[in-house]
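With one protein chain withheld, the remaining protein chains of the complex are depicted in position.
The block that comes next holds chain A.
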Amino acid sequence: GLCQLVWRFQVSAALKEGHVTPTELCRRCLALIKSTRFLNAYITVAEETALKQAEESEKRYKRGQPLGVLDGIPIAVKDNFNTAGIETTCASNMLKGYISPYNATVVQKLLDQGAVLLGKTNLDEFAMGSGSTDGVFGPVRNPWSYSRQYKEKSVPKSHSEDEESNWVITGGSSGGSAAAVSSFTCFAALGSDTGGSTRNPAAHCGVVGLKPTYGLISRHGLIPLVNSMDVPGILTRCVDDAAVVLGSLAGHDPKDSTTIQDNFKPFELPSLPDVSKLSIGIPKEYHAPGLSSEILALWSKAADLFKNAGAKVIEVSLPHTRYSIVCYHVLCTAEVASNMARFDGLEYGHRSDMNKSTESMYAATRREGFNDVVRGRILSGNYFLLKQNYENYFIKAQKVRRLIANDFLKVFGSGVDILLTPTTLSDAVPYREFIKEDNRTRSAQDDILTQAANMAGLPAINVPTALSERGLPVGLQFIGRSFQEKQLLTVAKWFEKQVKFPMIQLEVVKRHNHDVFQHQKSASFS
């Protein structure tokens, strides 16, 4: 039945054959969103418009004219993408109540394919953070906190301590999107990735997280953080699904002049990928301080898998890796200082009641609208951009950026096809642990393995690999050459088939007709 339809392509087939209708599918997902509300993955659920879209899709299927494989497929979108008629908040007071007049290009493309937009997902405020804990709507909870796998491994310290205090973070900043996909409320979700914001939560939530090459997918309508590094990210439950979504999104957009003009051809991945002719690079600097021994072991095992399949696996060096985070810190805050200047209360968003002067209104609006993290980055960025600091910090960081990008060029130029690295240093930490450190410290720690790919604009993907000793997902990352997503995803698919990552056994509270709450093991999902 419906419970078996976990992967998008299964669902597409089912829709085509009439085993399930788009409206049934939509209703089912909406119900699941309701029953998993405690995850706080969604900021806005667009129930009415989603059902309307589902009805339109149903009409098309009845006529035998679906728009494509995405027709009728429920999706979710991170709340930093503009969606016409639907509130777009960036999880900030600055944009609470902001109803966008237009769709981001990627949103429009999905809607044009008939996808059903269920809602907008939660994030760190303005995508600044690595936990999805710093938004005004509260933190997102990792669905795996409520999995049988995690519960079996956790030892409550006392009888009264329950899952309420034990829940783990999703990672960030696209935590809502990752949680939405992980908990089956949608089949695919859009995230964004500037320093790892799609891959990090993908790793912690056990889903596929793809960061495409910079310039492949339009950023028009994605509220910008760092214009030279931001990309829309794709989160799905399997690599094949990511390839399909990529196929519908990639390509030149006249509204985003940073998208390349090359013709993009959507591709299908081989059903039996072959990695025997490939050269896999293992960058030694990614054995970073703090990397858990568990993940180190998994990384090593993965390298062996490739070796045994006949691939050439070699150690390589990316010497400037450890400066990537510092470089990012300067460039990111500098671009943020510029990008956040648009929020002044005049044209959209929050506006302070202060009206003595334009400047004081701007200052008060921004004081009221931004959280500490955002304000901190704006101030730091302005510091690095001061005349006396420009050369020593901003230009210096741009030079270091080139060195980082060149490291990759050298390695790929020497015959390596794909790099294999860990995605995160450890599995997801409990929320109460995570908040002990401040946002900047956390981001610096958590982005270490993902950030360099953004520096160099390269495509990278997290593939869920195994469960940790605590019963939580651990993923590994593949980094590919610019615009070689097909090769990257082929390798990722091969790896996915090898590791057979287990399905989450989510225990969801289900409400009966007569408002009686009942714990029900969703064995139907496994």
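Quick notes on this one:
Here is the rule we go by: a residue touches a chain if its C-beta (ideal position, glycine included) is under 8 Å from a C-beta of that chain, and two chains touch if they have at least 3 such contacts; residues count from 1.
The rule is simple: contacts and distances are computed from a predicted model.
The subunit not displayed here is recorded in UniProt as "GATC amidotransferase", chosen from "GATC amidotransferase", "Cytochrome c oxidase subunit 3", "Proteasome subunit beta" or "ER membrane protein complex subunit 1". Checked against the full complex, the candidates A:337, A:428, A:474 or A:506 give a single residue touching the omitted chain, namely A:337. Contact with the omitted chain, checked across A:182, A:236, A:380 or A:468, is made by A:380. In the complete complex, the residue from A:127, A:243, A:269 or A:400 that touches the missing chain is A:400.
Here one chain is not drawn; of A:96, A:287, A:410 or A:440, the residue touching it is A:440.
Interface residues of chain A facing the missing partner chain: 98-99, 101, 214-215, 228, 252, 254, 257-261, 320, 323, 326-327, 329-330, 333, 337, 344-349, 351, 354-363, 366-367, 370, 372, 375-376, 378-380, 382-384, 386, 392-393, 395-403, 405, 438, 440, 444, 456-457, 482.
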